[in-house]
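There's a structure below that I have some questions on.
The complex is shown incomplete by one protein chain, all other protein chains being positioned as in the whole.
Our next item is chain A:
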Amino acid sequence: MQKVYSKIESIVGNVITVRARGVRNSELAIVTSQGEQSYANVIKLDDDLVSLQVFSGAQGISTGDQVRFLGVPMRVSYSENLLGRVFDGTGRPRDNGPSLTDNMIDIGGPAVNPAKRIIPRNMIRTGIPMIDVFNTLVESQKLPIFSVSGEPYNPLLARIAMQAEVDLIILGGMGLKYDDYLFFKDTLENSGAMSRTIMFIHTASDPTVECMLVPDMALAVAERFAQDGKKVLVLLTDMTNFADSMKEMAITMDQVPSNRGYPGDLYSALASRYEKAVDFEGAGSVTILAVTTMPGDDVTHPVPDNTGYITEGQYYLKGGRIEPFGSLSRLKQQVNKDTRDDHRALMDGMIKLYASYKESLEKKSMGFNMTDWDEKLLKYGRLFESKLMDLSVNIPLEGALDLGWEILSDCFEPNETGLKSDLILSRWPKKLNN
């Protein structure tokens, strides 16, 4: 059925309506306006009145433009050919490569049966000590990176994309500044990681509707690769822009807003994306790391708040570092017992000492006298921050643990660390010069 409709009844925001029969809900259509084509999808049917959301925006669309229904929902091509490529939110190439139309798969597919899920059991090594040691990322985990605008969240994602021990990286950019897009592209190309990366990029100047498609495209592709046995890491930035596009769409469609203008289904919309993270028994897995910027550093803002209820922990990016106190990987207990016998104890011990360092630092800033113990803590804190917390540090977990012992032995006597004696006996670095 390829009938062309050439009378548009109404144009409101990005939504147009035409009178047509036999159209399916969620079906894709092509709108041809002034020689240019844009995709649109059916979002509402009311007898013969069909509402369509135009992906490239309704600007310049005339009531006499043509609408052709395609009879299929939104799809994306799936094959090895996607690797190393960059696409926009509708799956058109953004690089100079050919457009891909073979083996099309539906996006936004059904949820995974909870009875088929398994308890997560494999860690993903990133080479970043604040993740590997202190808040381990686990296969099939979904974690947001809570951050304020201005923090280096995109460089962090790029580092993870380069270093993470996974088969495949899928980067979904939503509302990215064009500079940031180029940054990702250049960094990954220069590091050689581009060959295992697929990018779906929506930049801030692209049409809003396309922003909403990015996670679905990225996750649909990720899911298929995982079913084919690949360990996939999906990096999304920035989910707050995704939520804001949802808000924009909902309001132009006269939906009643629920909280600060966001639509009532914000939670469900975010959850259906995040819940795509899964470990397929006998096949691969999908892991999701998603930047969520917090407007005004407010974690109770609807987007980070709803996200927190969905995800399995969070990383807080503050002052250019992954903050050890607010950050939490809920799944770390599943894996850090099997890494190395000192992993858990060292993780707890070092964080406790770091907390004491913060107290000493506060005392110092208020002008109190510093005791010997305070001085030791201050030294420890400085070393900890520069050697482990700095985001540019790239060492494997075992190296990071060894470095941890190194730092402790540089600053403290063994009995001051609060660590168990048998661990100290086996792990405390033996110094030749004292």
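FYI, a contact is a pair of C-beta atoms (placed from the backbone, for glycine too) under 8 Å apart; a residue touches a chain by one contact, two chains touch by 3 or more; residues count from 1.
We take it that contacts and distances are computed from a predicted model.
The listed options are "Ferredoxin", "Protoheme IX farnesyltransferase", "V-type ATP synthase alpha chain" or "GMC family oxidoreductase", and the UniProt record of the chain not shown names that protein "V-type ATP synthase alpha chain".
Of A:22, A:60 or A:429, it is A:22 that touches the chain left out of the display. When the missing chain is restored to the complex, the residue among A:12, A:118 or A:370 that touches it is A:118. Considering A:47, A:80 or A:102, the position touching the chain not shown turns out to be A:47 (whole complex).
Touch with the chain that is not drawn comes from one residue among A:180, A:312, A:342 or A:374, which is A:312.
Of A:17, A:163, A:255 or A:409, it is A:255 that touches the chain left out of the display. If you put the missing chain back, the residues of chain A touching it would be 21-27, 44-48, 73, 109-120, 140, 227, 255-259, 263-265, 267-268, 271-272, 274-276, 280, 300-302, 305-306, 308-310, 312-313, 328, 331.
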